[in-house]
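Removed: one protein chain of the complex. Kept in place: all other protein chains.
As written, the chains take the letters A, B and C, and residue 1 is the first residue of each chain.
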Amino acid sequence: MPTADLVKLMPLIITSSGAILIMLLLALKPSHKVVQVSCLAVYLFDLIYVLSSSEAFTYHLFVIDGFGKLFMGLVLASGMTITLISYTYFNEKEENPKVFYVLLLLGTLGAQTLCISHHFISLFLGLEILSMALYALIAYLRNRSYAVEAGMKYLIMAAFSSAFLLFGMALIYAETGSMNFEQIAQITRSQQLVSPYLITGFGLLMVGAGFKLSVVPFHLWAADVYQGASIPVTAFIAIVSKGGMLIILFRLLGLTQLVTILPISTLLLIIAIASMLVGNLLALLQNNLKRILAYSSIANMGYLIAALLSIGADGLQTATLYTSIYFIALLAMFGVLSILSTKERDADSLNDVKGLFWHKPMLATIITVAMLSLAGIPLTAGFIGKFYILKAGVDTHQWLLMLTLILASVFGLFYYLKIIVALFTEYPQTVGETEQLHPVSYVLNGVALLILTFSLIYFGIFPTQIILYIQTILQY
Amino acid sequence: MISNLSSDYVFLLAAILFALGAMGVVIRRNILFMLIAVEIMLNSAGLAFIAAGAKWAQADGQIMFLFILSMAAAEVSVGLALIMQIFHQHKTLDVDELEQLRGDRK
Amino acid sequence: MILVLLIVVLITGGILAWLIGYFIPNASKWIALLSCLIPFLITANLWQKLSYEIILGESSSLWLIEINTPWIAQLGINFHLGLDGLSLSMLLLTFFLGTMAILCSWKEITAKQNFFYFNLLWVLSGITGVFLALDLFLFYFFWEVMLIPMYFMISIWGSERRIYSSYKFFLFTQASGLLMLLAIIALYFINAQSSGVYTFDYDQLLISTAKSPYSLLIAIGFFIAFTVKLPLFPFHTWLPDAHSEAPTAGSVILAGLMLKTGAYGLLRFVLPLFKDEAIQISNWAIVLGVISILYGALQAFGQTDLKRLVAYTSVSHMGFIVLGVFSFNELAMQGVVLQMITHGISTAALFILAGMLKERLHTRDINQMGGLWTLAPQMGSIGLVFAMASCGLPALGNFIAEFLILLGAFQTQPIYTMVASLGLVLSAIYSIRMMQKVFFGEYQSTINDFKWREKTIMGLLTIAIVFVGLCPQPIITMLQSTVNSSLKLESKQKLKLESSIKQQIKYIKK
């Protein structure tokens, strides 16, 4: 890989060097603020670089195309917002919050490699870097017993499922002789009767991917880990780790049209329907906000797989659109929760949010818009996303899928409404006043969240820009 | 270069190893042994890769195995750190103690 | 351009009322009133100008005023608002009842006023949007927009079981709305297959003769969405809960306007777009309509909560609308639109009355009321007027509507209409029981009669209902063109129609 091409991988280089630099910086005992700002600088610089460079480039392990760049932009933007909100969250809770940012950058590095990989080795590399960072991040707040338990659980099950993933990859490699997505797809399509080895290979690969995306048969871990980890880390899992795995699925099955072969499409169909229904049903009677968001993420992964299934009519564009809108909504929600959290405990039970509208109307409006967007109500971007999925689904005559989507989103309405109702019920003000500690960062958080909410509403009413942007990006 | 026929046997061995590892994770209650079982599974996946690489006479399989080894090592180290922390807090390594996080009771 | 102005005035009025309300609590009331009166005056002079234009038969295209700008070009969705006789009369009703709602919640809503008026105005803007939208996507957009503020109004300012009923209201309408969304998209693709053009535009979908095995399912999708909103028999269970728990203004808007969006949808979308599918399901629809007439009346008779009683009467009156729509008859169609207007006025009045009684007696249970005529004769006589209106006494609006519906429906479905006219007897039973329980008999609690504000509201509503009762002709002429288009009458009939309008001009000039 000649040095000239190395420049193409600049985004990865920036993140990794940034991580190392911050590690070195820690030695000088800088204040928490300085570490956070430098981490933000790394993200910003990386984001600018990604958005500026334009020409496409494919190499053995990596392919830098519009699709990858878009997802990388998403991952970096979410990483940046997470660093923003984690300052206030960790400032008074943790004795040395500074190491958090290093882990965050490493995690993002893993996700970035996933974004641009189209080869098994780079897939494995990215995935494991991401997972390693996650193990430590989940167990970050050591003194809280939940975190360590969640970290342990995640570690063992992640390792367990990556073993499945590897075994699957090995089988596929054994059958097709190559580890490159396009070649694999080409070979599998050429075989009339797909060989059993290959099918089991894809099946095992799906197990590994299914665990990472917490779709139905492998969703059991999601709720516990979401609840155990601290809020910025939960945001990181929900967005960056799932985003990374999603793009792999889109590349492996979507771009290569592999999803159209019968065994894989029926498997995905069952997984999609099951996760849509189970995700929403689980969340119906749940009162812990983090667990509700975990179950709703199961359901949303179901919607995304449904979008992937109707790949015929620009399903990929629908999937990317829905993912980005979903992430924006999640970021807004997690941002508000982290602002509400106190020293002793996270703001994850419904009572923390009760009557919020009458004390802090701004935060409550953000939550309402985020919830409405997740529920897919017009006036918010969520509706456009859901509308696109319905459109793609109806175009490819996936009636069963569409009806389950309608039924599931009706169930979904119920628990999103439960949160919105809690906002508006009369409830005495119990949450202590924490804004005075460091007003500047609260204002910064507020501005970031407001931008997110405004973008949710703006895309809801004038979605043309975002649709055009995604179309142009996916072209080259 | 081992012939095609023999590579099937190696896959069989890898599969058996994989199944044993999986059983190990499910049966054992001590976290340490679960970690070991996961290691077995990772190695069996590595074995499968080497067999596949041999079948196509390419070096990719072995390179992949190297990555798997390094990943397994890193993962175990983080695992052991976490086990230390659990032992510090819960005074036990029994996995069934670790069930404060649960969804079936309000 | 006026059409966009209508919606914009309401939306900005809402936001203003909310923000200014934080500083000057009482200002939000006046802003809300103002931002409801302005569109009312605009529509009133539109009515004046257009009714003259219609009579002279100059209006060339189907829509009197139209605005059509692209919105999401990739999908063929454009911001297409259009106004014709039907939507103009519905708008007039919307703004009239909107002002009534604001006036009647003057004293009732004290807590968090600004947010209340914000929701109220946004519901009105959603409803205006629904009545104007001519692009199916835009229609669905406004259909949902009108839902959320109403949900907030019920869940925040409602009475005891408000959370349960607001959930029920939201989930019922939203589920059927999603079904409609599926139907809209399916229609969008079928039309694209046959005419090659990807569009949600109403006019183009009208001309498209796309036929596919799914079109019956799509028609049923639309039908269910609209009949859940206009409560038809099996889907009506959300209405009594939503009404009895909503604040008075909420019930007025819910009963007066939101039920009409369902009927409007049937007239605007189901009949013209799915002509022969409508014929296939017409039998079922009429049977359900008749059942809901009788079932609503029976339920109304059994209730003790005043607002639930009035809610069930709306179920019964809406049954007439379904009977009228699916008898595909000119007279019945005119009756349907008149019923939408008169039912809006009479139920709004009954709800405002119920609200006033709740304000004075702090209860909705009619067993604790009684003998109120001695203490409040004016309230008694107004109650009498509107109880009689709801049971179809001639010289009041509802009679004209119900008479035209039954007369028209009799031409095509004699047996069902006979059973439906049993509803006239049952409606008499529940309305005089209501009068007896509330106003006659021995009085148990002391209340004071109308104050000036209440007198104006009730006076305006009575004038409106008597005006429509005694000379409904201006409204009928206004609706002539829409009724024809929704019934797809051939041009021959149109010529006859033109001659009758011309003949009418001679009458006016004489």
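Simple rule for what comes next: a contact is a pair of C-beta atoms (placed from the backbone, for glycine too) under 8 Å apart; a residue touches a chain by one contact, two chains touch by 3 or more.
One rule holds for everything that comes next: contacts and distances are computed from a predicted model.
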{"item": "Undepicted complex member, UniProt protein name, chosen from \"NADH-quinone oxidoreductase subunit L\", \"Nitric-oxide reductase large subunit\", \"Formate dehydrogenase subunit gamma\" or \"Branched-chain amino acid ABC transporter permease\"", "value": "\"NADH-quinone oxidoreductase subunit L\""}
{"item": "Displayed chains contacted by the hidden chain, counting the whole assembly", "value": "A, B, C"}
{"item": "Contact residue for the chain not shown (choose from C:77, C:102, C:293 or C:404)", "value": "C:404"}
{"item": "Among C:40, C:79, C:214 or C:440, residue touching the chain not depicted", "value": "C:440"}
{"item": "Of C:26, C:48 or C:237, the residue in touch with the unshown chain", "value": "C:237"}
{"item": "Option from A:357, A:411 or A:459 whose C-beta touches the chain left out", "value": "A:411"}
{"item": "On subunit C, residues whose C-beta touches the chain left out of the figure", "value": "168, 233-234, 236-237, 240, 298-299, 301-304, 330-331, 334, 371, 373-374, 377, 381, 384, 388, 393-395, 399-400, 403-404, 406-407, 410-411, 414, 417-418, 421-422, 424-425, 428-429, 432-433, 436, 439-442, 470-473, 476, 493, 496-497, 500, 504, 507"}
{"item": "Touching residues on subunit A - with respect to the absent chain", "value": "152-153, 156-157, 160-161, 164, 196, 199-200, 202-204, 206-207, 210-211, 216-218, 220-221, 223-224, 262-263, 266-267, 270, 278, 281-282, 284-286, 411"}
{"item": "Residues in subunit B touching the chain absent from view", "value": "22, 25-26, 29, 34, 95-96, 98-104"}
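As a convention for this text, only the chains that are shown with their structure count from here on.
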{"item": "Chain occupying the middle, per Cα centroid", "value": "A"}
{"item": "Gap in Å, rounded to a whole number, between the CA centres of subunit C and subunit A", "value": "44"}
{"item": "CA centroid of subunit B to CA centroid of subunit C, Å", "value": "66"}
{"item": "Contact set on subunit C toward subunit A in their complex", "value": "71-75, 112, 137, 140-141, 144-145, 147-148, 151-152, 155-156, 163, 166-167, 170-171, 174-175, 178-179, 181-182, 185-186, 188-189"}
{"item": "Residue numbers on subunit A that touch subunit C, as the complex places them", "value": "358, 372, 377-379, 383, 387, 390-391, 394-395, 402-403, 406, 409-410, 413-414, 417, 421, 424-425, 462-464, 467-468, 471"}
{"item": "Of subunit B, residues touching subunit A in the complex", "value": "7, 11, 14, 18, 21-22, 25, 31, 34-35, 38, 41-42, 44-46, 48-49, 51-53, 55-56, 58, 60-61, 63-64, 67-68, 71, 74-75, 78-79, 82-83, 85-86, 89-90, 98, 100-103, 106"}
